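With one protein chain withheld, the remaining protein chains of the complex are depicted in position.
Let's turn to chain A:
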Amino acid sequence: MNDRIAVQADWENREFISHISLNIRRLFDFLIQFESTTKSKLSSLNLKLDTLERRLQLLELQVSTATANPSLFTSTTTTSA
């Protein structure tokens, strides 16, 4: 009788342990999936930022080149006047 109770308690403990381990594995899978998605999002964000930075540098260079020679804009006003 005691053996039967002990065996039953043992089976319950094993079932509980299997449930806990199963849930921990599901948590682990979620963490792996979350890591992959976050990595892809971060890489795309990084790419966008790099592209944006290059476009801004080009724009800054173009504007500085254009503003370096303001006579281009003032000559139109003088000739029109």
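As a convention for this text, contacts are C-beta pairs under 8 Å (C-beta built on N, C-alpha and C of every residue); 3 or more make two chains touch, one makes a residue touch a chain; residues count from 1.
The rule is simple: contacts and distances are computed from a predicted model.
Set against the options "Protein ABIL1", "Guanine nucleotide-binding protein subunit gamma", "Response regulatory domain-containing protein" or "Cell cycle control protein", the UniProt name belonging to the omitted chain is "Protein ABIL1". In the full complex, chain A makes contact with the omitted chain through residues 13, 16, 20, 23-24, 27, 30-31, 34, 38, 41-42, 44-45, 48-49, 51-52, 55-56, 59, 62-63, 66, 72-73, 75-76, 79.
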